[in-house]
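Encoded as structure tokens, the structure appears first; notes follow it.
Missing here is one protein chain; the remaining ones are kept as they sit in the complex.
Right after this comes chain A.
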Amino acid sequence: MRIKGHPVWIAFSLFSLFATLVLATGFGWAVKDVLRPSSDRIPAGEVQEAAGRGKSKEALLVSLGDSLTRGTGDTSGQGYVSRVKEALREKNGTLGAVNLAVKGQTSDQLKRQVKKKRVRALLGDARWITLTIGGNDLFRNSGALEELDPEGAEKARKAYRQNLNEILSVIRQENPSSPVFMFGLYNPFGDLGEKEISNRLVREWNRTLSEVAGDYEKVVVVPVYDIFQLNPEKVLYSDRFHPNRQGYEFMAVRLLQALHRQAEEVSADDR
């Protein structure tokens, strides 16, 4: 049988045949590779990109911590971080922002997080670092609200001091000069029973936090205890634990006050 036809169709057929062979090869290769990974792999060291991280000179805001930094409870989804970011962007122009906060994070988990290589690098690049940590340590380890356990809380506080020390020293190791803004703790249960005990606990923890912060250069403690002291229901979300929109707004204002003062100082130094 003779094959007749336009050269285009013959070329098309040959191309299809060729494609089939190529794809079949790829298939065979893939099956072999998945089942028996080849030993002639590229050594990982060789391909490490020569240039380190592209040291962008852009201003970078790095936020660490727990759900407060994440913005849980803010129905607008912004939290304090986005508000601060917007404000800084207006002032500074372009600005990078990385939010590394994880909901429910405790100081122990944050301690492990900041030791990761990539997080360290980001901290090194940061021009501002913001931080909320401790709420989960305090309210989880002290037991349920009805039966606050002073002993457990005391033990947790010691661990908290230790962890906070480690966190801040890692930050300072990576970045000796940029300011760190650390929010103080507030008492979401200030209008419920046992408020004397919960208030005392929060005050104690805040003292610890301030003491540790005082040991490091340029670590600014931003107090928020007062915001949540009167009428906490106005600034708390319906879960009665996280701030609501208004609460985050207040937190952002506080942080910006501390931050702008600092920013002016820096520009004064430059002159």
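The rule we apply is simple: a contact is a pair of C-beta atoms (placed from the backbone, for glycine too) under 8 Å apart; a residue touches a chain by one contact, two chains touch by 3 or more; residues count from 1.
In this section, contacts and distances are computed from a predicted model.
One subunit of the complex is not drawn; among "Probable chemoreceptor glutamine deamidase CheD", "ABC-2 type transport system permease protein", "Multisubunit potassium/proton antiporter, PhaC subunit" or "ABC transporter ATP-binding protein", its UniProt record names it "ABC-2 type transport system permease protein".
Interface note for the absent chain: among A:L100, A:L138, A:L185 or A:V222, the touching residue is A:L100. Residues 1-3, 5, 9, 12-13, 15-17, 19-20, 22-31, 33-35, 37-38, 41-42, 44, 47-49, 53-54, 56, 58, 60, 70, 94-104, 117-119, 121-122 of chain A touch the missing chain (whole complex, contact as defined above).
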